[in-house]
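Note that this is a trimmed complex: some chains were dropped, and none of the rest were shifted.
Naming follows writing order (A, B and C), and every chain is counted from residue 1.
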Amino acid sequence: MTPRLRLGMVGGGQGAFIGAVHRLAARMDDEYELVAAAPSSNAERAKASGDELRLAPERVYTDYREMARAEAARGDGIEVVAIVVPNHLHCDVACAFLEAGIHVICDKPLTTNLADGEKLLALASAKRCLFALTHNYSGYPLVRAARELVASGAIGDLRIVQVEYAQDWLAQPLEHGDNRQAAWRTDPALAGPAGCLGDIGSHAAHLAEFVSGQTPSQISAELTTFVPGRRLDDHVQVQLRYASGARGMLWASQVACGEENGLRLRLYGSRGALRWQQEQPNELWFSELGQAARRLTRGMPWLPGAAAAATRIPAGHPEGFIEAFAQLYRDFAADVRRHQRGENVDRLSVPGLADGVRSLAFIDAALRSHRLASAWVALQN
Amino acid sequence: MTPRLRLGMVGGGQGAFIGAVHRLAARMDDEYELVAAAPSSNAERAKASGDELRLAPERVYTDYREMARAEAARGDGIEVVAIVVPNHLHCDVACAFLEAGIHVICDKPLTTNLADGEKLLALASAKRCLFALTHNYSGYPLVRAARELVASGAIGDLRIVQVEYAQDWLAQPLEHGDNRQAAWRTDPALAGPAGCLGDIGSHAAHLAEFVSGQTPSQISAELTTFVPGRRLDDHVQVQLRYASGARGMLWASQVACGEENGLRLRLYGSRGALRWQQEQPNELWFSELGQAARRLTRGMPWLPGAAAAATRIPAGHPEGFIEAFAQLYRDFAADVRRHQRGENVDRLSVPGLADGVRSLAFIDAALRSHRLASAWVALQN
Amino acid sequence: MTPRLRLGMVGGGQGAFIGAVHRLAARMDDEYELVAAAPSSNAERAKASGDELRLAPERVYTDYREMARAEAARGDGIEVVAIVVPNHLHCDVACAFLEAGIHVICDKPLTTNLADGEKLLALASAKRCLFALTHNYSGYPLVRAARELVASGAIGDLRIVQVEYAQDWLAQPLEHGDNRQAAWRTDPALAGPAGCLGDIGSHAAHLAEFVSGQTPSQISAELTTFVPGRRLDDHVQVQLRYASGARGMLWASQVACGEENGLRLRLYGSRGALRWQQEQPNELWFSELGQAARRLTRGMPWLPGAAAAATRIPAGHPEGFIEAFAQLYRDFAADVRRHQRGENVDRLSVPGLADGVRSLAFIDAALRSHRLASAWVALQN
């Protein structure tokens, strides 16, 4: 009987969206037990959240530093912490727990600047801690199937990447009302210098990289702010050049009316193509040159092994966003257990710090290109 | 801090599909804690399952009757039992727990014959126990939105019901191999006299009834067995007459090549129509006469309240089968708590015994009509 | 240089829908020249239509009998006549032209009763005239591909037929206004005893037969009239039994809100399945057991030959309803030319009288079954 991993959470108090998602994800496969949290720096709100989460009062904290210290000191302290605070705090919170020797699951983007990302990379390595970054779209079974198909040569040499992430929830100036999500995500002090680019552009870039196995070598970008008074970009257009000769386009927007969570990827190679979109995650389109397109569905027995390992129920019984998110938690639990058994975990089975740093380099390059009138700039990583 | 409900499970040992689904569902919203089980009558297999589920050894049973007795005797005994055994055992197992005063969540169909269904109805009433039946497709938020739209008159007077449930997993004689699912579901001794009709036809009938708010008054049916050597129907065609004057067709098949879990409902009224299909559960099509069809999506703020109450994450972030299943667990937990507080729970918020009995009456009528060369027969209930 | 065939038309005066479609179809492939017509029995309206069609005034008739006589007497008289009058006139008009030795293209249904259909069959045979019936949906290239795939064994033994034809244009009592289409199609004196059944149910039955290669041996039917005051059925439900053991369902409705011209066919066999729908006619879905569904598109080079012969432009350039209709005209022109060269044309390349008679037998059987409380009745043909 393998006990559940003891999990803590920083952020995610009452009303927070992403914290609730992390908890749903952690619970799904029964590999974690939430035993401690710092849900808010406000004592009253922290207590209320702690009660709701059925935590022991002494393990509900208002200060993440204290939480790191106290939990590290307990015999039954947390083994893993989930960090679900606004972007500008990721680095400090993560450092506190890494210093305490606690493994980390951090929401993306990793930090608000490349230097901080590299600092975390060094620290985790020094502390021999595992660090997962919730680029959650990589948890979808058909995303993993796509990655495996590309790696196996199913589409031949990659030629074209078309990736986009379109939403409309910021089509109006919600940040001037009482929408807390909108407020912090459009505030440079909390979200960092990239708005839409950092929030969802980084997801799009990661998805393309994850599936294609290639990182752009140069990009040309333009950021736009459509909503009057907004302080960060709400729309991003990027051209991609790959060292292999492949070319691509990335579009991310939070003002695209009618779009809910339209993350879509198309990869075209010399022999075939793959298409996937997040809103219909249980199907993956595979075209081979000169043949009819095939609709691959999650759960089909003949899919690549990676897909089979990332699903729970048969084909035709749709899985969704939470299941994909949970997959990262499940896989990371296995990584942590291997680490605890003393096995080598040089390669995480989920996105981690290296992905986070590459993502920051992408954001950094996009900001530079934008300032240079969309000149092609190299990614530094 | 409301404690979790203490849950037991009968059936669902290692390798069982539906037991795992029930556990995922019970866990999702953190309203239950699985504390006891009778996973198998085989002691060794029961123990292995119990370990895997992290149960205390003394609460892993090989006999459901003993489990009912022992749990009822404990101060911290289970409050709810989930029954996930083959159909022919539903009645006996449910009786044991009802006799012990324990609330029941039972997989469908309720029993293998109408008389047993009515017996359970009487017993639960006598024992003042709540009884949920997992017609899980009613847990989808857009199914609930559809029901509410119909009730509100959005499509006018109901005219036409088109419902179908098509699968292909039994297109070949799997029951002659080592597929346990196929074996018991095609064995009249275990599944009852209805094969495809009872397994998925009953889901289709329930979905149509749930959304339309109407039960057929007469049906005309033909059952077919396509796979040589199979002992139960694997294909069902039914015509529906409603007292309101509406007409309909129901098709269920487990030999329809290329179909995974194709449960689809269309309702046409005098002023509009609704379409929903389980494999794309996050969208509901609504047509009003003379207007463009509208694609309603789960999570839209202006959907009827019933939908909003049955979802966890924003539009565009797909939910799936497990979430819908979990909704029944979540709603039933609320019912149980109300009951425990002494409130009146005459109307469950999930399908229950009355649904189960109507479903058995439907199955019974279909079998009768089939024997009478598809003559129209009245539903007796 | 092969001259165009000289074409006449009976019916199809100003404002008629189907006459205009026949003319578009006749013109598309440049195999016909419209040179004579009896567009109306009203002299003024006939003249106006004749002018619009650029016909010589002496070849614009008000009496189809006179037209048949006069055209047969001319050296440059019509070789083919298109009959696009209401159903109750089909038989008399067709007889007049067959008697005159003129080939016929007749709109469906062939006649309003089985006896008349058989009379036409005998007469055409005696007069050695060719007779095409515009079951136009058989002209779609992917319908022909589907037929060829079924015949080649691609789906194995046929098990299940699901065919439906849903419209909503009669969801309200348009016949009480000034809609001429609605008026004659709901008038038993003009349309015959079958309303929706004859108008579109017959199309559905033909499509299923055309693609599957099988005619039902027995059917069980119920006809319904939903719109108050309507004199013919506007909704039909039929169960199908085939001598091969296959089973099926046919649904046709003209009151299904939100449906425009929803003719859809699904065939399931022991090894695979095919799905096609008229509103997306450029794609055909092909599933083989245990494999991913494939989306076959019109114009793909590797489609069966029948499809290639029935298309004009490359894949991705959509063809539509008119093109499919025109295909019957094109194919019939080739038949007529072969006949004129003295070749044997025992097998038309388009639907003809035998199809029409089988279709009438289907209608006749459905009406009988309906009167017998949906009893199974044999098709007499």
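Note that contacts are C-beta pairs under 8 Å (C-beta built on N, C-alpha and C of every residue); 3 or more make two chains touch, one makes a residue touch a chain.
The structure presented is a predicted model; accordingly, all values stated were derived computationally and were not measured.
**Student:** Copy number for the full complex, please, knowing 3 are shown in place.
**Tutor:** If we count every copy in the full complex rather than just the 3 shown, we get 4.
Throughout what follows, only the chains that are shown with their structure count from here on.
**Student:** For copies chain A and chain B, work out whether under half or over half of the interface numbers are shared, and give different or same accordingly.
**Tutor:** Over half shared, hence same.
**Student:** If you average the C-alpha positions per chain, which one ends up nearest the average over all of them?
**Tutor:** Answer by centroid distance: B.
**Student:** Farthest chain from chain B, going by mean C-alpha coordinates, please.
**Tutor:** Farthest from chain B by mean C-alpha position: C.
**Student:** Can you give the rotation angle that fits chain A onto its twin chain C by Cα atoms, in degrees and rounded to the nearest 5?
**Tutor:** 180
**Student:** State, to the nearest whole Å, the distance from the C-alpha centre of chain B to the C-alpha centre of chain C.
**Tutor:** From the centre of chain B to the centre of chain C is 44 Å.
**Student:** Using CA atom averages as chain centres, what separation in Å is found between chain A and chain C?
**Tutor:** Using C-alpha averages as centres, the distance is 56 Å.
**Student:** Determine the centre-to-centre distance between chain A and chain B, using the mean Cα coordinates as centres, and give it in whole Å.
**Tutor:** The answer is 35 Å.
**Student:** Can you tell me which residues of chain B touch two or more of the remaining chains?
**Tutor:** Within chain B, the residues that touch at least two other chains are 259.
**Student:** What does chain C use to touch chain A in their complex?
**Tutor:** Going through chain C, the ones touching chain A are 286, 290-297, 300-302.
**Student:** If you look only at chain B, which of its residues touch chain A in the complex?
**Tutor:** The contact residues of chain B facing chain A are 1, 3-4, 17, 20-21, 23-24, 27-28, 30, 51-52, 54, 167, 169, 259-262, 278-282, 297, 299, 312-323.
**Student:** Once bound in the complex, which stretches of chain B touch chain C?
**Tutor:** Those residues of chain B that touch chain C are 155, 159-160, 162, 164, 168, 171-172, 220, 222, 224, 226, 235, 237, 239, 245, 247-249, 251, 253, 255-259, 268-273, 275, 285, 287-289, 293, 373-376.
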